[in-house]
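Yeah, one chain of the complex is gone here, protein chain that is, but the others are all in their spots.
Entry: chain A
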Amino acid sequence: MSRIIVALFAGALFGVGLVVSGMADPQKVIGFLDFAGDWDPTLLFVMGGALLVTMPAFRLILKRPRPVLADGFDLPTKSAPEARLIGGAALFGLGWGLSGFCPGPAVAALSTGLTPVLAFVASMLAGMAAYAWFFDRPDNLRSPVGARVPGGGPEGGG
């Protein structure tokens, strides 16, 4: 139960951060991606602000034998970038550039109730379900969700 409350609180803080930072506004994101236009570097500060906290904090946390409320850290275990990772990132980049939405801000923007946001998120879920149907069946060990690694793991993708 406490883990559910933590997830709810972390999600809420994450959502507030997305709105405060401007990431929840797709036009602001496009302004950051538009290097040839009236470039708005704000998103560099968003990512910088987040990394300012996570870089030292993750380093300390992963020295612990386990998280406070769970048996182990659930971390990705792969370390080498492969074609699949790069192909997936490229497809994501294309969709991100076309819409200005990446998954977090799109979900947060559901709170606007706007039809275009609903259309994007429904379509995104369909894309994720299609992936799961192709690659992430229970009998298929190629799941991208990392194995449970007690005590912190080797490097790997997020």
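Assume contacts are C-beta pairs under 8 Å (C-beta built on N, C-alpha and C of every residue); 3 or more make two chains touch, one makes a residue touch a chain; residues count from 1.
The rule is short, and it goes like this: contacts and distances are computed from a predicted model.
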**Item:** Which of "Amidohydrolase-related domain-containing protein", "4-amino-4-deoxy-L-arabinose transferase-like glycosyltransferase", "ABC transporter ATP-binding protein" or "YeeE/YedE family protein" matches, in UniProt, the chain that is not displayed
**Value:** "YeeE/YedE family protein"
**Request:** For chain A, enumerate the residues touching the unshown chain of the complex.
**Result:** 2-28, 30-31, 33-38, 40-55, 57-58, 61-62, 64, 66-76, 78-81, 84-104, 106-112, 114-117, 119-132, 135-138, 140, 143-145, 155-158
